[in-house]
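Yeah, one chain of the complex is gone here, protein chain that is, but the others are all in their spots.
Think of it as A and B in the order they're written, each chain with its own count starting at 1.
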Amino acid sequence: MAVGLDSGKKIGGVVLGLEGITLSFGGVQALQDVSFDVREHEVRAIIGPNGAGKSSMLNVMNGFYQPQQGVIRFRGREHCWMRPHAAAAMGIARTFQNIALFKGMTVLDNIMVGRNLKMRCNFLLQALRLGPAMREEIEHRRAAEEIIDFLEIQHIRRTPVGRLPYGLQKRVELARALAMEPAVLLLDEPMAGMNLEEKQDMCRFVLEVNDHYGTTVVLIEHDMGVVMDISDRVVVLDYGRKISDGTPDEVRSDQAVIDAYLGVAH
Amino acid sequence: MSERSLDTFPRLLLQHAAVRPEHPAIREKDLGIWQSWTWSQVAVEVRALAGGLAELGFRRGDSLAIIGDNRPRLYWAMTAAQILGGIPVPMYQDAVAQELEYVLQDAGIRFAIAEDQEQVDKLIECRERSPGLEHIFYDDPRGLRHYSQAFLRSIDAVQELGRGRSAKQPDFIDSEIEQGKAGDVAIMLYTSGTTGKPKGVCITHSALINAARGGCGFDRLTADDEILSYLPMAWVGDNLFSYAQSLLAGFTVNCPESGETVMTDMREIGPTYYFAPPRVFENLLTQVMIRIEDAGAIKRGMFHYFMGVARRCGAEILAGKRVAAGERLLYALGNVLVYGPLRNVLGMSRVRVAYTAGAAIGPDLFRFYRSIGINLKQLYGSTETCAYVCLQKDGQIKLDTVGIPAPGVEVRIADSGEVLVKSAAMFKEYYKRPDATAETIDAEGYFHTGDAGFFDQDGQLKIIDRAKDVGKMANGALYAPNYIENKLKFFPHIREAVAFGHGRGMVCAFVNIDIGAVGNWAERRNIPYSGYTDLAQKPEVYALVRECVEKANAELALDPALCDSQVHRFLILHKELDPDDDELTRTRKVRRGFIAEKYGVLVDALYSGKTSQFIETQVKFEDGRSGKVSADLRIEDAKTYPPATARKAA
Partner (left out) sequence: MMHLLYSIFVDPFVQMGAAPDLLVQTLWDGLVSGVLYALIALGFVLIFKASGVFNFAQGIMVVFAALTLVGLAEHGVPAYVALALTIVVMLVLAVGVERLILRPLVDQPEIILFMATFGLTYFLIGLGELIFGGDPKVMIAGQLGLPSGSYRITMAGGYVQLQKIDIAAAIIASLMVAGLGILFNRTRIGRALRAVADSHRAALSVGISLEQIWVIVWFAAGVVALATGIMWGARSDVSFALETIALKALPVLILGGFTSIPGAIVGGLLVSVRQKVGEFYWGSLVGGGIESWFAYVIALVFLLFRPQGLFGERIIERL
């Protein structure tokens, strides 16, 4: 069993398993027979050169793409494919490489939408602002405020997201995903396009989320350095196939990985 | 309790807990909601904290380092230390580990209270080299769960110890308070110092309470006032306004949620008593102007029209002077349509007394706030004088003075032009530096402020520069660099300026543009730029700055004593001057000598008549790494005016 970077972290059993995932778009093979698993509380990275199929893999996990072959095992149940809103309801949250936020809404509203699935009150109660609905709203608002505090975005809570700079939008997207209290958090290139300082902040937040909430994190990253620093285990894809899987040290010294990154001919 | 026995801060706290137990003493915004503590609750919290400190071995005369943003518990820690006869030493929250370490060693500090993980990390780093630091306490536990060091405790844990102790020894705290004396040192503040190592300024209870009492009386502050505490706790002003005056008058202190939310928090709280250095007022105005420029034509037109009205008569109306009825009517209309909403946006709707100090404030800026009905005044003071020397009296406001000597303060001007001060609100000594103390307090008990100034015909003090900075130009003319720099900095497009001229034939200057204001200006003109360095070297920006410099020259030419100080040549620096690079002090004063040395090649280029100069500079980033910035800097000439024609040009 892999040992976390932080002394206090306990990595558990497999929470998400992918077996023999094959995905193609009209003859173009995006993923070929890829298998790996994600353990509870770990930070699992998927890396690989451009076009290796990393984003496709993430899209399979949360149901944006439906693989032609393979099995997705999530918390003990088998699925041939996921459907996005069902995946969310089961506890898979995600962020996007090129940010998908509700741009016209404020930061707080974005986070509150992330709480939507958790709301139980009948819409009639909500419409009439009856007791239980109000109590529920307050409870969710509190949860949202805790996330705002956690990600240090108090100063923008009432700002429409569309007006925020890129780095902060990324942070708001993470906040919205966290609002779902996910079991597994999928991050698609969380540090892409950020400057060094923003990258460091984001690294810190990812580690803190993992540590503080115990959230399992699956992340795609282009920047090898960042990945090696923060992940427990790394899976490497190249041209839609898995070429390596293991701890950062193992992966780093794997000849297949070195070749893929240096662009050795296939 | 009689006035006489209210001579230490712990006693003041007990008195408020007894007289106004339910009155809010302090508020903090947490998870988006304002939480408040009454005076009686604060007394309970402070007692527990003091008990815990004592339990851990904090003794009379010990110092307690305090580092973090303005937080209720950090303020309570100050009183807790004072109860035990100890000395709180607040430190700047953006200080790096080495700076902290110097203070920790100089003051022999064994106990430290930190706000959060960031500050704890710095203290732990210090502790590796200064093992004298025995205990570190923290307020916010976030990110500290896996820190298992035995010397690290949460404030909650310390208070728990304290409660345990008072269960065993119920009258311990009261007897400790009983032992406190007015002449004890209440607080130690390290001055940033433009030269040499920082010195610990020891201030007694009686000095700080005298300053607070004088100020509260002067501006009639009561328990019903509200203040927003957002300036560094290590700065003397925050100690006077948010701590001493609050404990004296019993008013409510509000701690903002974070540094970035101050504007919103201001609006929500609506303080009645407000303090900000000129740069904050300037930033606020810049933001307002940007929003106005982005607003629709009707709004914009209305704003400019009524600001015109306010410029003509606003300040006079505020000062209670006679104004024509028509103007008064227009002003009243403007108040409903523009000034009122504007004050609301600024969070200053309820402000009764606002002060600025620390640097000279631009006349336009000062007039702007006063003309929209905000009672902005200036004061003069320093750490050594508890920020209490001169204050402007309501109705006697002048742009270029700092007011009359405050009640109980004696001010004299030395032959050299230096301002000398004597009062009951003065520091006791520099910690372990009798030499430095003797240097600044003379035999007659006057403190040498190091500022040069004079009294005008109305008896108001006018400060022109640091005494040591005032120099002579090659032709013997008076040279006051600060005066020149301030003139330049008053332009919204110029953030910092550094003037050179002592012993030289002409004055030249470095300029930092204001990236916010100039960036916006550039965007509106479709001038693309990639960052500060790029923007700073645009010919359009040079033209913009040259216009400012020439306006300043025209004004300087009006003053016969200063007309030789006109800026002949200038350049725009390739990087922003930064305290992290030691170019500015923590209070953002330029370190002129250091800059002249660091950028010697640029100074030479200014005086050698070159039109450009290559420069490469090491910079430190916020995370402690360093890198290089380089650029080919343009140097330009500015028009200067002969004294006679200046009036026409201006």
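We adopt the following convention: a residue touches a chain if its C-beta (ideal position, glycine included) is under 8 Å from a C-beta of that chain, and two chains touch if they have at least 3 such contacts.
Keep in mind that this is a model prediction, so the values were computed, not measured.
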{"item": "Visible chains in contact with the missing one", "value": "A"}
{"item": "Hidden-chain contact residue, picked from the options A:E19, A:D33 or A:D109", "value": "A:D109"}
{"item": "Residue among A:K10, A:R163 or A:H212 that touches the chain left out of view", "value": "A:R163"}
{"item": "Contact partner of the left-out chain, one of A:V14, A:A89 or A:I138", "value": "A:A89"}
{"item": "Touching residues on chain A - with respect to the absent chain", "value": "62, 64, 84-89, 93-94, 96, 100-105, 109, 112-114, 116-117, 119, 121, 123, 126-127, 129, 160, 162-165, 176-177, 179-180"}
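One rule holds for everything that comes next: only the chains that are shown with their structure count from here on.
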{"item": "Centroid distance [mean C-alpha coordinates] between chain B and chain A, Å", "value": "43"}
{"item": "List of chain B residues in touch with chain A within their complex", "value": "30-33, 142-143, 145-146, 257-258, 260-261, 264, 621-623"}
{"item": "Interfacial residue positions of chain A with respect to chain B in the complex", "value": "6-8, 141-142, 145-146, 148-150, 152, 154-158, 196-197, 200, 208, 211-212"}
